[in-house]
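First the structure, in the form of structure tokens, and then the observations on it.
Yeah, one chain of the complex is gone here, protein chain that is, but the others are all in their spots.
Chain lettering (A and B) follows the sequence in which the chains are written, and residue indices restart at 1 in each chain.
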Amino acid sequence: MAHLLEVKNLKTQFKMDNMTVQAVDGISYCIEEGEIIGLVGESGCGKSVSQLSLLQLIATPPGKIVGGEAIFQGVDLLKFKADSEQMRAIRGGKIGMIFQEPMTSLNPVLTIGQQIVEALVLHLKMDKTQARERAIELIKLVGIPDASQRIDSYPHQFSGGMRQRVMIAMALSCNPKLLIADEPTTAVDVTTQAQLLEILRDMVIRFNTSLLIVTHNLGVVARYAQRIYVMYAGRIVESGTAKDIFSNTRHPYTVGLLKSVPRLDEPKGRKLVPIDGLPPNLSNMPAYCAFWPRCTYHSDVCKERSWPELKPIDSQHYIACDCDISEK
Amino acid sequence: MVTSLPQTEDLLEAPPRTNGFRRFLRVFLGRKVVLFGAVIILMLIIVAIFAALIAPYDPYQQELREALKNPSWKHLLGTDPLGRDELSRIIYGTRTSLLVGIISVGVAAFFGMMLGLIAGYLGGITNTLIMRFIDALMAIPPIMLALAIGAALGGGLSNVMISLGIALIPTYARLMCGQVLTVKQADYVTAAEVVGGSNLRIMLVHIFPNCLSPLIVLITLNLGFAILSEAALSFLGLGIRPPGAAWGSMVNDGYRYLLTNPILSFAPGLCVMLVVLAFNIVGDGLRDALDPRLRGTL
Partner (left out) sequence: MVTFIIRRLIQTVFVLILVSLIAFSLLHIIPGDPVVTMLGTEATQAQIDILRHELWLDRPLLVQYMRWFTNILQGDFGKSIMYRESVAGLIATRLPVTFHLGFIALILSTLISIPAGVISAVRRGSLLDQVITVSANLGMAVPLFWLGILGIYFFALKLGWLPVQGYTSPFDNLWLNTKQVIMPAICLAVVPLASLTRQSRSSMLEVIRQDYIRTARSKGLKERAVITGHALKNAIIPVVTLLGIQLRNLVGGSVLVETVFNIPGMGSFMVRAVFNKDFLIVQGCIMVIALVVALANLAVDISYGYFDPRIRYED
């Protein structure tokens, strides 16, 4: 069965001040129809950049997609030019995206109605009246009260959580097949986080849209994602079903991530164990495993080999580590 | 190379603190245009100081037989209606421009900052009064204000400097007032107030460092504006009295002879433009170098 989206060996670079930062260093993943996927990693590991690369929203003077394919519904998106008609049809029409900062992601001088209608008119070719009605429906669906009044309000008249809902409505307005949520809940408080995630899940089920959640918060993906990819330093180091990742963690980085998060089923006194060290310098990567300096299971052997390839240890569980830490 | 947490030994030999000033210089002078502008300003200062040594002739020496001669090897820029060497007058004109620029901006900065400090610190009705007065000053175009004051006090260099100074006060007052208000709202000042009375000294310590960058930029840009205004005023007939050499009045003198000796009007005006351009470019360069966020908006 063909994947909805299959990304193969995506590589994106940034050139700054004579340095080349390899932000995304050959990642491959896939999404099926109706799936909810999590993409997890710490700040700076390249997860946001990878998604922006997919939609070719990277600013091309410093940035550049230097390799890979992104096959969406059978067509390689990266073959298109960034400002081509085909790419623009995909953006918003077939693939929607919501961003991290609700406070700055909406245009302050346009009403939310105008911003939603814009996409509807563009992709679904509706006329203004139809679009407006549809927009009101959408606003209602994401749980904003008084939709027919609020449609003419400006973003600054909404709270952060509300704005995120507007973003969700906007991104889903043209019935895309895939919704990418880039850290959708990072900038809001915990209660709102929960609400937003519920809305997000309801909406994607209702619209039969696949969802890719980019986050550094494992709690988010634990509850909602069916499969999870863990990224580190621009590469995927572990991937599998949620069950695989949480019950049978195999990559030392994922282990570290899990250990540093509090869990209800553990005794209160357990210390949170942070991962030692700092993230690597992406402009100067070693040939061996980049996680080596921070890895609690590392051995000198790891340093002699190049960065391990992603290898399957189960039907859907892949890891990029040559050591078998389940024995340790 | 992977960065790691510093070990104790490393801390003992701490790397040299990134020299802020050197970095500033590198960014500031890094762009050729800015360097060019800085060179022009330097040249201006040198010519002004050493005018007596550089000028080939006495700028006040009238030689009516040599009047209105076209440029030649003897007189590189020709002579004006009274037979004075144009080039020498232009060279001496640097002094007028520079003097007016520096003093009027100095006056404006001093009084403007003071007003802003008082307005911001005392707040309330004083603030309103002072700021409305500033608004009133801003409602009158600087040239007209200078004209009016010049009319009342008479022409002459010092009056032009005073009136330009007054016209430029508003920008400094606003800058200072804004800074004071920002600092005033800082928590520690509130704490000091709770204990008893806001401490003017504490505030000043924190205000000036924040002011410094925008102040430098403002001064540089205003210098350009002041020189431009001085030229305009001396063109109109205010400013240095004859036989003093000022670029603006030289343009005016040459206006009558435009058809026969265009260089008399062209040359001094060109000087004004170059100098003002230099100040503007340097001012922009300073702003970019001092505030990384704005870099690249020149």
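Note that a residue touches a chain if its C-beta (ideal position, glycine included) is under 8 Å from a C-beta of that chain, and two chains touch if they have at least 3 such contacts.
Because the structure is predicted, anything quoted here is derived from the model rather than measured.
Trainee: Using the document's definition of touch, tell me which of B:V27, B:I102 or B:L277 contacts the absent chain.
Mentor: Touching the chain that is not displayed is residue B:L277.
Trainee: Which candidate, B:P59, B:G78, B:G101 or B:G150, sits in contact with the chain we can't see?
Mentor: Checking each option in B:P59, B:G78, B:G101 or B:G150, the one touching the absent chain turns out to be B:G150.
Trainee: For the chain left out of this view, which of A:S43, A:T60 or A:N107 touches it?
Mentor: In the full complex, the listed residue that touches the missing chain is A:N107.
Trainee: For chain A, which residues reach the chain that was dropped from this view?
Mentor: Counting over the whole complex, chain A touches the hidden chain at residues 55, 57, 83, 87-93, 96-97, 99, 101, 104-110, 118-119, 122-123, 154, 156-157, 167, 170-171.
Trainee: Can you list, in ascending order, the chain B residues touching the missing chain?
Mentor: Output for chain B: 132-133, 135-144, 147-154, 224, 228, 231-232, 235-238, 248, 251-252, 255, 258-259, 262, 265-266, 269-270, 272-274, 276-277, 280-281, 284, 294, 296-298.
Simple rule for what comes next: only the chains that are shown with their structure count from here on.
Trainee: Roughly how far is chain A from chain B, centre to centre by C-alpha average, rounded to an integer in Å?
Mentor: Once rounded, the distance between the two centres reads 52 Å.
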